[in-house]
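First, the structure itself, so that you have it in front of you.
A protein chain is absent from this complex, but the other protein chains hold their places.
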Amino acid sequence: MTLAFEFSPELQRYERELKEWSVARIRPHARQADTDHRPPANYREIFETCPVKISKHVAKGRDNDLPKFPDGELMRVMAQYEGLNYGDTWAQSYVSGGIGHVVVSLLGTPEQIDRWYEPVVRGGGVTGFGLSEPGAGSDTSGLVTRAVRDGDSWVINGSKIFCSHAASAEYVVAFAVTDPEKGIASAEAFVIERGTPGLVILKENEDKLGLRAWETTQIGLEDCVVPLGNRLGHDPSAGANGAGGARLSALSVLNQNRPNVSALSTTVAQAALDLTGELLHEQRLGFRADRWSLIQRELEGMAAALTRNRHLNRYAQWMRQHDLQNRVEASMAKAFGPPTSERVVRRCMQLLGPEGTSTELLLEKWYRDLKILDIFEGTGQIQRVIVAKDFAKKARG
Amino acid sequence: MTLAFEFSPELQRYERELKEWSVARIRPHARQADTDHRPPANYREIFETCPVKISKHVAKGRDNDLPKFPDGELMRVMAQYEGLNYGDTWAQSYVSGGIGHVVVSLLGTPEQIDRWYEPVVRGGGVTGFGLSEPGAGSDTSGLVTRAVRDGDSWVINGSKIFCSHAASAEYVVAFAVTDPEKGIASAEAFVIERGTPGLVILKENEDKLGLRAWETTQIGLEDCVVPLGNRLGHDPSAGANGAGGARLSALSVLNQNRPNVSALSTTVAQAALDLTGELLHEQRLGFRADRWSLIQRELEGMAAALTRNRHLNRYAQWMRQHDLQNRVEASMAKAFGPPTSERVVRRCMQLLGPEGTSTELLLEKWYRDLKILDIFEGTGQIQRVIVAKDFAKKARG
Amino acid sequence: MFVLSSSTEDQLIAETARRLALGPVDQAAREVDRTGVIAEGLWRRLRDFGFTAPVAEHLGGTPNAVTQLRAVENLAYGDPGIVGTAVLAGGSTLIIDAAGTGEQRNRWLAGVADGARPAPAPALYERHGLPPEEYGTTITAEGDGWRVRGTKYAVALLDGVTELLVVGVDPRGGLRAAVVGLDREGVDTKRVSGTSHIALSAARLSRVHLDVLVAADDLLGGVDADARSLAFAVARTRLLAPAVALGGANRAREYATKYATERIAFGRPIFDFQGISFTLVDDQMRLDAARLGLLSVANGLDQGREKALADVGRIVNETHAAATEATRNAIQVLGGHGFLTDHPTELWYRAAALLSTLDADPYFASFAPAV
Partner (left out) sequence: MFVLSSSTEDQLIAETARRLALGPVDQAAREVDRTGVIAEGLWRRLRDFGFTAPVAEHLGGTPNAVTQLRAVENLAYGDPGIVGTAVLAGGSTLIIDAAGTGEQRNRWLAGVADGARPAPAPALYERHGLPPEEYGTTITAEGDGWRVRGTKYAVALLDGVTELLVVGVDPRGGLRAAVVGLDREGVDTKRVSGTSHIALSAARLSRVHLDVLVAADDLLGGVDADARSLAFAVARTRLLAPAVALGGANRAREYATKYATERIAFGRPIFDFQGISFTLVDDQMRLDAARLGLLSVANGLDQGREKALADVGRIVNETHAAATEATRNAIQVLGGHGFLTDHPTELWYRAAALLSTLDADPYFASFAPAV
């Protein structure tokens, strides 16, 4: 068993090719995607030009036609995150195409997986996911969206916010409580297909500080009727069995993506740093020697900080790759990386001066984009709570 | 009304004289006091040589023969803290002589003040104070020391830790619960004179990381009998009236010393910085130009940090001087200053190299001394809780 | 003895500023950000208030630095984008008032206070946080005139303006300023139309290349100008952007606190978690320290102390560090909601970032990772 701080030469080459492609083909659309709050219309065509195979579903060992590396598939996934997002962030969301289908793969029966997961992974469709509600974010116990059994159907009422890709998705997987007395313990996941009556797009895409091209939808569920078979994980003829809490905790597999979120932040900060270094080097003649050495020291310090980020990210990912429990390490990576990545971009803008925040450069976009990475998939605070619980458990023996 | 960031020229002169005296007369005893865990035996004689009048009791407007400054008496007190402790920390504790008598002045009847406060302030005696217990530190609600009325006396049982000067004090003021059902709300303060049977010195002075010359005593109270009149604040013939909680909160006046604690930490760090600057300047010839500019930048950064400390300290003190509510500002000053002062001393040792931690210099002593200043009189965490409560109150309107 | 007067007049000014802030400034914030235009009515109110672009005593009155700082901070509590724009656009009046001759004050400031005409646009900032004494812009005698050569950044609001006040250094390293007509040959402004920066869209920041000859009487204070007065006036001007950042950041801290006391998670207001409340307390401590530092330097400038000049760079950087961090933490406290334009936190975050780039001298702070 080996710990990879650096990828194998093969995987490094893979990442490099992805980076170069991302700079050449993804980055040129970054400003427009930000302004339009959507990706370029031909984004699928753009993705076709990618010189290496990349995965849509980032869970372990799914896409079997992907290149193999000695580092293991999960390390390849991390390299994909780093390579793809180096050009800009907009593509990530459309490459992964949401996580509705990933939830199907986690909670669905084999038949449900065949029906809703496989076609998406093969065909490149987009799927939505709805968990958060206006009154329930980090703390899901406040969910109030309700599903009621009515003969051969479930009738769902409520609303969801922060639903990735729900407006353009083929279907949305939404959580709802089936027994108000049991509350969150009775939560079940339902596949709600596009066009289902009662599935209302309240706001197609929120007006956001950053990651504007990523679709963040508000949906309403108004007497939304779905067949029994759309409840994930059960024989369609059976009723809810109250194992919904378990269902929600099965979602914790999604938390394993946390080191990749930190990797995303780190690679964007690295892009900002590389760009800033280039610009400053071009301007170098204007610097007095002592000023230049200050600048150089700043650039070195930031590069080292991003290396630190990567160490934690890769360590956490490596553990999972080797089937070691990495819950704590994944949370640490997620708490550690994103806020430092933000700071790197901010500092780069400062070193450049006022034009560092101009829309002629992408730094200001990246600064806006990155802020959410310390929030979604669990805030830095939530990550610390997770780690602290583990500390307490160990301390209490 | 004026805000003093800098003292008036008169008060600056006062502080400077005190500093020079402290360097000349207090500092030479610092190492020995640390080694012996006690001040020099002739400390009163040393204090006699002080060229300016300094106060023993740092509460407001007590010592009337002290010099007057346009800045106000409390600013003079802060200047005294900064001047006196610049040489070393050991003297402070013996100048103030504990806080038992201060508590008498806060809670006592006029007769009790005449009996126990005035002679100490005039004569320079030492008094002890006992509040903390092994199970009750920041949270005093866990006090278990018990006082039981028995005819004309109170019988006290329990133990106290972190009692400043209790071993050599003329008397110890100790808090005890008078009604276990009411708990902390029934706490009363009792004057227990030296030699009272049942007052047992369990440990004269704790073995501490720093501030070793400051006497930190563990006492036991074993069927310790004191007259009714030794309960502070009451007609000696009356019983406990259950207003003990109020009595404890009257102690909050002591919290107004918090900016002075931060000032103490700041002046010690300034002493360390000044010494380090001198040593490095002596060694300057050995430095390459780029290294010297790194060093100089570090020294400037630390000096600026200490100025920041002083701004917060003086602002909080100035508010109190002008009878403005400064609870929040005092807590901020206390939370802000000490940990940065620690860092300054640590960084000074690092800049000097291994010999920075040698006992040939005092930096290592000061590094040990300062650690407690972010703990006693309320930890940094407790200060933040106090400020946060105020924020919440204001936010809730 | 340092005196921060809490005179009735000062108090009144601060309160008036706060009222304006929470009234028209706050109300216009989102719209101004979106459109990149500050409506004339709001401009008039800001001008009438007089502290963002103060003018010479006989023309309306320039306050002392401490008073102005407090007024600007309180105003920016309403919206740092709008007030930042006003401050960046208005900075020349103070400098002309302090360092110009009587004739120049009349020439360049008459009619400014009542809005009849704009003052020359100040062209101060360069890149990389260079302090004034290291500006790359030079003002050098050439024949009968003086050549102004260099590039200036973050020059605000050039529309309708006819002149620039350019600050540079002369060959002996002293500060010099000159007023340059924008239509002169050798003045090349580059501007990206519309919202061209992360924030302060209404400021329409430009980059200006200069290589132009001006007459001796366009030199501020004339050929024998007092470089010291100019240095003090420029220093005062540099304190205004951080004062704006401070006002916005303090608002963000308070807004986040209010949100946290109302938002329930895990059975209680999230403010009850020290992970939230301690962060906000630390932010406030840094902001308070920055405010005291700014006031202390401003006071030093008012007293004409040389040391205060040297202290400007550090306090500017400290304040921006505190403000960028506090606005970032305000979003963090709001969680996903803070990332939406439904809340003003994201406006404040952007404004703090932009302001921090004006004058970020890396000498005074090194990059430090967040953890």
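Every chain is named by a letter (A, B and C) in the order it is written, and numbering of its residues begins at 1.
Everything that follows uses one rule, which is that a residue touches a chain if its C-beta (ideal position, glycine included) is under 8 Å from a C-beta of that chain, and two chains touch if they have at least 3 such contacts.
Just so we're clear, the structure is a prediction, and the values are computed from it rather than from any experiment.
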{"item": "Shown chains touched by the chain that is not drawn here", "value": "A, B, C"}
{"item": "Selected from B:10, B:36, B:222 or B:298 as touching the chain missing from the view", "value": "B:298"}
{"item": "Residue of B:146, B:368 or B:389 touching the missing chain in the full complex", "value": "B:368"}
{"item": "Listed residues B:143, B:349 or B:395, member touching the removed chain", "value": "B:349"}
{"item": "Residue, one of B:223, B:278 or B:360, that touches the chain absent here", "value": "B:360"}
{"item": "Positions on chain B contacted by the hidden chain, ascending", "value": "132, 135, 137-139, 141-142, 161-162, 206-210, 280, 283, 286-288, 291, 294-295, 297-298, 301-302, 305, 308, 335-336, 339-340, 342-344, 346-347, 349-360, 364, 367-368, 371-372, 374-376, 379-381, 384-385"}
{"item": "Touching residues (missing chain, whole complex) on chain C", "value": "273-275, 278, 282, 285-286, 289, 365-366, 368, 371"}
{"item": "Chain A residues touching the omitted chain (full complex)", "value": "1-9, 11, 70-71, 297, 301, 304, 307-308, 311-312, 315, 329, 332, 335-336, 381, 384-385, 387-388, 391-392, 394-396"}
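By our rule, only the chains that are shown with their structure count from here on.
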{"item": "Contact pairs, highest-scoring chain pair", "value": "A-C"}
{"item": "Chain whose Cα centroid lies at the greatest distance from that of chain B", "value": "A"}
{"item": "Whole-Å separation of chain centres (CA-atom averages), chain A against chain C", "value": "38"}
{"item": "Chain A-chain B separation of Cα centroids, rounded to whole Å", "value": "52"}
{"item": "Shared interface positions of chain A, touching two or more other chains", "value": "none"}
{"item": "Contacts with two or more other chains, residues of chain C listed in rising order", "value": "363"}
